[in-house]
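The complex appears here minus one protein chain, its other protein chains still in place.
Entry: subunit A
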Amino acid sequence: MSAMFSQNPLMNGPNYSFNQAPSTAAAGNKEHGFYPYTDNGGSTLAISGSDFTIVAGDTRSTSGYNINTRYSPKVFKIGGTTSSQDDATLVLSVVGFAADGEALKERLDAIVKMYRYQHGKPMSVKACAQRLSTILYGKRFFPYYVTAILGGLDEEGNGAVYSYDPVGSYEREQCRAAGAAASLIMPFLDNQVNYKNQYIPGSGVGHALVEREKIPLGRTEVEDVVKDAFDSAVERHIEVGDGLQMFVITKSGIEEKYLPLKRD
């Protein structure tokens, strides 16, 4: 009888104030207020020559309109036996979310080092390229938010550049630009490295036009192309600037170069 006068319909249980909180998990997936990625800006670039590869990147790190630091490298030597990486033969560049880039670099470096200890020889670029793809794809459903480029010399001693998307699709290319200013740099590279849209003047009309002959660029020419590419990107992209770090991979080792870029 007393239950009749209480305000509580027994079917639904008592109406406590704290019952306003959902008593069961809401249907569907919980919406999280936390987004685990950020973009740290910057750009990278790699070009392979006949007997060398150049991998370069600017050294600015940004968050929004802020500059975190003017010197935060995006290009790393991989798989050396010491902390100075003096005897490394491979170079990895990562651009996008810097924390994922760092984690990816550390993982690949550990794997390439283990390979050297176990096989008694440095890993080839081809093998490392495949392994890197596997690592990236391994996090297909929570990806490393980075665009990676791997550079080295192949078994014939020719320059090799492998480029990736965040989930591990990869291909070998002559050259590749990645990151914030990729869309500014890549067309310039198509034109200046692969001579796209360059024809021999007066060689014909329409489809009869003869393309400019493709000759592999020398090391000094490639270095100049890289510098010009970054100087131009700095002018038009706010997330690119401060410094240009370049690694030149040849059979005699990896040479590092640093040049200042505009800091505005």
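Everything that follows uses one rule, which is that contacts are C-beta pairs under 8 Å (C-beta built on N, C-alpha and C of every residue); 3 or more make two chains touch, one makes a residue touch a chain; residues count from 1.
Going forward, contacts and distances are computed from a predicted model.
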| item | value |
| --- | --- |
| Listed names "Large ribosomal subunit protein uL29m", "Mitochondrial ATP synthase epsilon chain domain-containing protein", "Proteasome subunit beta" or "DNA-directed RNA polymerase II subunit RPB11", matching UniProt entry of the absent chain | "Proteasome subunit beta" |
| Per the touch definition above, residue among A:G33, A:G120 or A:P201 touching the missing chain | A:G33 |
| Selected residue (touches chain absent from view) among A:S50, A:N68 or A:S169 | A:N68 |
| Omitted-chain contact residue, chosen from A:E102, A:D154, A:E173 or A:D231 | A:E102 |
| Absent-chain interface as seen on subunit A, which is shown | 2-3, 6, 8, 10, 13-14, 16, 18-19, 21, 23-25, 30, 32-34, 36-38, 40, 61, 63, 66, 68-72, 97-99, 102-103, 142 |
